[in-house]
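The complex appears here without one of its protein chains, the remainder shown in place.
Chain IDs A, B and C follow the sequence of writing; residue 1 opens each chain.
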Amino acid sequence: MRHVFLDHQSSTPVLPEVFDAMKPFFMEAFGNPSSLHQHGLRVRDAMKKARQQMAALINADSEEEIFFTSDGTESSNLAIKGVAYANERKGKHLVVSATEHPSVMQSVEFLEKQGWTCTRVSVDPEGLINLEELKAAITPQTVLVAVHHVNHDIGTIEPIVEVGRICAEKNVPLYVDCEASAGWLPVDVKQFGAALVSFSPHRFYGPKGVGVLYRNKKARIVSIMHGGVQEGGRRAGTENVPAIVGGGVAAEIALREMPTRIEHTATLQKRLWDGLKTNIKFIKLNGPEPGPMRVSTNLNLSTEFIEGEGQLLLCDMSGIAVASGSSCVSKSLKISHVLGAIGLDHALAQGNIIMSLGKGNTADDIDYVVEAFGKIVVKLRGMSPMWDEFERGVIDSVINPTGRGKSFSQHAADISGKAAH
Amino acid sequence: MRHVFLDHQSSTPVLPEVFDAMKPFFMEAFGNPSSLHQHGLRVRDAMKKARQQMAALINADSEEEIFFTSDGTESSNLAIKGVAYANERKGKHLVVSATEHPSVMQSVEFLEKQGWTCTRVSVDPEGLINLEELKAAITPQTVLVAVHHVNHDIGTIEPIVEVGRICAEKNVPLYVDCEASAGWLPVDVKQFGAALVSFSPHRFYGPKGVGVLYRNKKARIVSIMHGGVQEGGRRAGTENVPAIVGGGVAAEIALREMPTRIEHTATLQKRLWDGLKTNIKFIKLNGPEPGPMRVSTNLNLSTEFIEGEGQLLLCDMSGIAVASGSSCVSKSLKISHVLGAIGLDHALAQGNIIMSLGKGNTADDIDYVVEAFGKIVVKLRGMSPMWDEFERGVIDSVINPTGRGKSFSQHAADISGKAAH
Amino acid sequence: MSDTYTLYNQTVMDHFMNPRNMGDVKDADGIGEVGAAACGDIMKISLKIKDGRIEDARFKTFGCGSAIASSSMATELIKGRTIAEAMNFSNQEVVDALGGLPPVKIHCSVLAEEALKAALEDYVKKHPELAAQINKSEPVAV
Partner (left out) sequence: MSDTYTLYNQTVMDHFMNPRNMGDVKDADGIGEVGAAACGDIMKISLKIKDGRIEDARFKTFGCGSAIASSSMATELIKGRTIAEAMNFSNQEVVDALGGLPPVKIHCSVLAEEALKAALEDYVKKHPELAAQINKSEPVAV
């Protein structure tokens, strides 16, 4: 059976060059960077190099603006809470887009319990932030605006340069979560006008166990991980040296290969979506069409009348790895808040899977997926009472309404006795 | 030149078996454990095994009581803040020993800024916690007691079983930071009566990038790292799978080899201290004598009339890696709060270095260190105005008072115009 | 990777991959369709009942792997049972027969129980003469 990995947004394999770079730091150069002897100093040098590589990926001025955390989640937590706590006296108001990752949303909710307030700015049906609403949301008490570069669920590329301009006008620091873009799309902290930017190497062929937070020297931030004075006092704890070193190499390679990676994935993305929509009726792409407004790696698909987990499991049994709903919360039952925010019908949000491309995927892989996925849809629709009811005219399609029957959601509410949403 | 690594408390090299276990999880089994497909499920299985290995090391009932964090610092932060936030309604008081690691102390200080109060229980000159004072410190508002198993600076083994008994009587959960003991001394969560226990594999030949928090099912704790629902909702963020797997193997080996490791290091510890005190005058061991009250890996030494960093650098130039002051904060200028808490004279706290033994050290290593360190002391005393002034009877020794001259601290205060402490 | 890793145990996976009794009973004597508001799953069970016994049971399910497996297993289990026996059917039987479900998925088995009961109720509604007997939970002889 062919194996096709189409879940690069969840994680990527470490490149051989990255692994080779990490290797000496497990058994030989195992020192703690806080140590003042040979063993510590050697790894300190290596970490400095990694910082430079990270800085280069996002066009930061200096490696001193790079802080290492344990992952993307911690970077988001540090950006949100670290800035909020540092600026408490200035104000206790935050502005975020409604489709930020849970690591941002939940950090904000945590602060709300501690007396902060937050405005969530709405997005349009393709996930693009409402700039007028954003502008209006910023008050003199606002200490941070958070808008991600690319949405992890639906691949929308946000108009960050415009967001940055608004923040500069209002003189409020901007945090841009670039976890879903870094390594796959140019990130330029200066062009963005970003005070903070986060990303994590395991998303572009680097190791797990390290996250990056860029912080412009002018932005005030305090530590949220208390203890020693590592990372200039902004992140206590023994640094994960091998992962930092490997992450640096992954960043360097990503920067070099970026044009090729973008072209390669964009071609496959188009081939995949074209194939699927030709092959399968009542399928919808969530987020913008492939092109300048969508990251080249992501397809978020709603296939009507069938549910997502079944699609995922049957894909898996066909050797195809995909994600269901929000890739980070697939253990939970709830549908993605992103799909809620773009106003997607509940019926479609449930039949939702995410396919994300990588540099190792081939055109043959894509053709295999198109065919296999077509069969999977047929199988699941064969089992689905909804498909049957649609065919019998009891319920209607949301994607291509035929004007007969009631809506899926209405039907679901009728039989469960409660509204589906 | 001989190379002797005597800084095992800062970090240890990864064992070959540990590295071999980690290897497949970088390039082959690179999945995200949240993924529902093959790649995710495979690593989920591997993480479960690691949890069992961690549970076995500390005699926990079930792997479900094991949570993974990014390091020892995060485990401390989670234990302190996670329990405090979870029990806010019950009370806002904490009790900790005065010699806890900065990751505990600073977490407590952070909470104090948010309205919690904390009682710091004093220790005796050898670092042993005052049990009567501890008992008296617990109030109906106390939601957590934190007393570490072994002190990271001076090697004192705390009477945790008695501490646990007091906490059980008062019905307050106990958190035991076992970072400096796990892998080197039996840790038994049941015997301790501990609600929470933390440790981190990089201290016993496992990798950096993973910390462990044991939590008894009855203890209430909330997440401090917000985002996805990883680790049962208690720690968001993509898990560092290779480090978790490697850490599990390191725990398994540590459990198996523990008797040998203890015997080996205890023998060398005695040889080293005997050699040093024979060879060098005016040298003091901080913390208890080698024996049942001191961990077998640590020697904390104050050599009078000379300063610590110089000792460390000259050791390094002789191939000997040692730590200066608190191994985790050696980048800062301040002397260890632990040495302050045991009431060590400021002059001695400055001339402080820590030698920590590991399974790779040999008797020959130790003999080399005894000789080399003797020469280093002679060299630095030759440069020291204090040694000269001691010899001329201007100042006296703290370690072996001769009854002539003023104290070092008095002299230092006289010439700097300010009190030294 | 040599082994196959699965989200559910082998029995569940088998019932998901090769569902038993999938489809609709022709000229069904009772049909139940229920939905779970929390997760959005929808399950439909149709029954052929003869001489007070479930002669055939079929399902259609819009839902996750364990929902499909639960309905497959439920229909397997109830075939041949009397109506009263079926009325006492509990989701735990499904869970046990499947060799367990993850805690967050137990509700799938509950949905299967509900769909079955809805189908039985539909049948009883069409046969009001049986209601009294069934409520006494005695075997129903027709």
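Definition applied: a residue touches a chain if its C-beta (ideal position, glycine included) is under 8 Å from a C-beta of that chain, and two chains touch if they have at least 3 such contacts.
This structure is a prediction, so every number in the text was calculated from the model and none was measured.
Interchain touches from the omitted chain, evaluated on the whole complex, reach A, B.
The omitted chain makes contact with just one of the residues B:D45, B:E88, B:E162 or B:E309: B:E309.
Along chain A, the points of touch with the absent chain fall at residues 28-29, 36, 38, 41-42, 44-45. As for the chain not pictured, it touches chain B at residues 305-310, 313-314, 317, 331-333, 335, 346-347, 350, 382-386, 388, 412-413, 415-420.
Following the convention adopted for this analysis, only the chains that are shown with their structure count from here on.
Remark: chain A and chain B have CA centroids separated by 36 Å (rounded to whole angstrom). A separation of 39 Å divides the Cα centre of chain A from that of chain C.
Contact of a single residue of chain B with at least two other chains is seen at positions 28, 36, 38. In chain C, the residues that touch at least two other chains are 7.
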